[in-house]
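Yeah, one chain of the complex is gone here, protein chain that is, but the others are all in their spots.
Read from first to last, the chains carry the letters A, B and C; within each, the first residue is number 1.
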Amino acid sequence: MSEKPSKAILLLSCPDTTGIVARISHFIFERQGNIINLDQHVDTEDKMFFMRAEWSLENFTIPTKDLIEAFRPLGKEFKADWKIELVNSKKPKVAILVSKYSHCLQDLLWRKETGEIDCEFPVIISNHPDLQSLSQSHGIEYKVYPINKENKLSQEKQEIELLKKLNVDLIVLARYMQILTDQFIDEFPSKIINIHHSFLPAFIGSNPYKQAQDRGVKIIGATSHYATIDLDEGPIIQQDITRISHRDSLNDLVCKGRDLERIVLAKAVKLHLEHRILVNGRKTIIFED
Amino acid sequence: MSEKPSKAILLLSCPDTTGIVARISHFIFERQGNIINLDQHVDTEDKMFFMRAEWSLENFTIPTKDLIEAFRPLGKEFKADWKIELVNSKKPKVAILVSKYSHCLQDLLWRKETGEIDCEFPVIISNHPDLQSLSQSHGIEYKVYPINKENKLSQEKQEIELLKKLNVDLIVLARYMQILTDQFIDEFPSKIINIHHSFLPAFIGSNPYKQAQDRGVKIIGATSHYATIDLDEGPIIQQDITRISHRDSLNDLVCKGRDLERIVLAKAVKLHLEHRILVNGRKTIIFED
Amino acid sequence: MSEKPSKAILLLSCPDTTGIVARISHFIFERQGNIINLDQHVDTEDKMFFMRAEWSLENFTIPTKDLIEAFRPLGKEFKADWKIELVNSKKPKVAILVSKYSHCLQDLLWRKETGEIDCEFPVIISNHPDLQSLSQSHGIEYKVYPINKENKLSQEKQEIELLKKLNVDLIVLARYMQILTDQFIDEFPSKIINIHHSFLPAFIGSNPYKQAQDRGVKIIGATSHYATIDLDEGPIIQQDITRISHRDSLNDLVCKGRDLERIVLAKAVKLHLEHRILVNGRKTIIFED
Partner (left out) sequence: MSEKPSKAILLLSCPDTTGIVARISHFIFERQGNIINLDQHVDTEDKMFFMRAEWSLENFTIPTKDLIEAFRPLGKEFKADWKIELVNSKKPKVAILVSKYSHCLQDLLWRKETGEIDCEFPVIISNHPDLQSLSQSHGIEYKVYPINKENKLSQEKQEIELLKKLNVDLIVLARYMQILTDQFIDEFPSKIINIHHSFLPAFIGSNPYKQAQDRGVKIIGATSHYATIDLDEGPIIQQDITRISHRDSLNDLVCKGRDLERIVLAKAVKLHLEHRILVNGRKTIIFED
């Protein structure tokens, strides 16, 4: 049974005009909502307005089930894309896709345990059996779908079916070493987060650490982004870097990179689950806490 | 003659309650102001509300000279500390105090030239003649007030008089190597920005780089803060750091530190001039761009 | 049974004089050792010389068991403190002390699994039972010594006895929330590494995140250092920082800090195990890879 939601979060984007903040904050205020956080951004080039508002429902005068209907006219008036999320009504469901590397998976599991990431992991999906015991030791179902050229589409179909049945809110590619087909990506727009182990757009594609070493860069990075059908071209959510030198072997880069990858991926997952990301074409607007 | 102001900026702090954002954004909206930026923060521990709103006056329906009076009832109702600044009506006036080191001064002069810092420098005050020609080559008056134990209070009095006559909006201690007396500091509350060449609260007082080297830290820093009567204890505005190693001599720390100092000081000056800082006791709230 | 050592590492400090590098590299060369890495540092203030040399033993002409004796005359001539470590002959033994927080422990266990840290963990010691199952799931003995004012000295004595019996090379305080007594620390000079969750020397003592929040700093840090009888005053090995803002609650600092702590502690452990640290009074010389 679901808890009573404690807070509502509105994410909205629309053509810029006057009065949006006033009208929306009034909408909340006249129903006795207490705004905890309000952040907005105007893209002056595209003349677009973006907003995130978070308010307490403690004394809210309308039932939360009616909230979305109540807001609809305002959304329509501003020609807005919008959604309202109710916090604490139920935990979001996150599916993790992995291959053989454990560090990103382990990190996500650990952050869930500490409470830093607040969600459920209903399933871990892999093309390899390697991380089964790790997953099961955390009580999470581990499903293996081996992938080869012949079965890729059919295996993905099964995965999609499973993910839809589970009604997942987010899919995390935690160093999943398969390129998803368009059919998969199209099913979950702005719902798949990938970690790429380079400072994008540098070193797109495979073996970015090797590419970085060959180019002789002095800094390496990691990038979390929404997966789109253009590989490594999706909207960037978070990036971080670390210094390297001529002394670092390829293995040193891999080691240093692991620390980046897990932090950059976890941050993106957290931002998504807290409804802090608005996608604006191939860019993101991040309403940081 | 002053230009017509293009934007208004409200900085406000008050006890937290419901409806502040709604009421204030409505105040702006009903006068046809277009909000460019609105940022707020609730200190849940102190139950205080902080807000910065920036709006265009292009189609504003009341004369800007009446704006402050018009807002007064709302400010009173919320028991708020508040001020409204009109942008572009006139450039803010910034006095710089220096001793012998030129790097922070030079950096501020350079940033003014590029337009990054938008203000006037009506005077540069020093206890030494060393930076006179640099100041004058930028066409800025340079006043020398030599300081010793005996004349400190009387010299400071003259400086205060001058600064009050010039009606300065901000005083920047750009590596000014004298400790200001309480009489000076009390005249300009939250209007004096100092740069301390350490990562405060580590290494308070003199020779922080020497202290850092003696302690064997692996990172040094710089801190810009509002000057208060407790030395190096004022509200921190900005901090930054850089890595050092056992190979760095004291002179290396001084060199590396200079780059930190000028960036950290310039950032604080910019934040202040853009009305992005609210002081909350011994802390600051920074509404970053 | 122990493997044949593949490399030797010399760590040496002595009064500075001419010819040390020439004489020592000649010592290695005339025995057919191939230098893989040589790093040195002169402290010009203290007129001290520090050196780390790492060479391959593949074609070494004297048995490794005689190496230390062979070097002794040279060490004596330079009045040096020195030690020679044989790599791969046996894995170093590292004891971990914990209380209730799991993140640093988990991180060390994970890095051992990936091969990033190359050692044995013969025992995990705690004053609480909380991390028993985590330890045991990695097949490591977990010993609980509950500590109170009355039993502290006697419990510590048992711990010391155990650690000496196990002949550990390093003791890691992985957020161990007890202050060790002098008797404990004196037993293991430069062999105990602690993680302090602040940017030392700022915020010495308890609750550094609370101290940081109260002071309103814009950056928090973590520091790994050798434990000495002066609390939080031991030679610093590694530091790192992350940015915070007025929006961060105390819990946010704790979360952000955890990522710093585990990275900064792991790095120090790795540097120690690779014999890259020389202690110079209250400072360290780090011969980075």
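Everything below uses one rule, namely that a contact is a pair of C-beta atoms (placed from the backbone, for glycine too) under 8 Å apart; a residue touches a chain by one contact, two chains touch by 3 or more.
Keep in mind that this is a model prediction, so the values were computed, not measured.
> Please identify which residue in A:126, A:194 or A:238 touches the non-displayed chain.
Going through A:126, A:194 or A:238 one by one, A:238 is the residue touching the chain not shown.
> For a quick check of understanding: of A:200, A:227 or A:253, which residue touches the chain that isn't displayed?
Missing-chain contact among the listed residues: A:200.
> Consider the whole complex, including the chain that is not shown, and state which of C:14, C:38 or C:134 touches that chain.
C:38
> Please identify, in ascending order, the residues of chain A that touch the omitted chain?
On the side of chain A, residues 41, 43-44, 199-203, 215-219, 221, 235-241, 245-247, 249, 280, 282-286, 288 touch the unshown chain.
> So that we can see where the missing chain sits, which residues of chain B does it touch?
That gives, for chain B, the contact residues 103, 106, 110, 114, 116, 137, 247-248, 252, 255, 258-259, 263, 288-289.
> Suppose we count only contacts with the excluded chain; which residues of chain C make the list?
Contact residues on chain C toward the absent chain are 18-23, 25-26, 28-30, 32-40, 42.
The working rule: only the chains that are shown with their structure count from here on.
> Could you work out which chain's C-alpha centre is the most distant one from the centre of chain C?
Using the mean of the C-alpha atoms as each chain's centre, the farthest one from chain C is B.
> What is the distance in Å between the mean C-alpha positions of chain B and chain C?
Roughly 42 Å, centre to centre.
> Could you state the distance in Å from the CA-based centre of chain A to that of chain C?
So the centroids are 37 Å from each other.
> What are the residue numbers in chain C that touch two or more other chains?
247, 288, in rising order.
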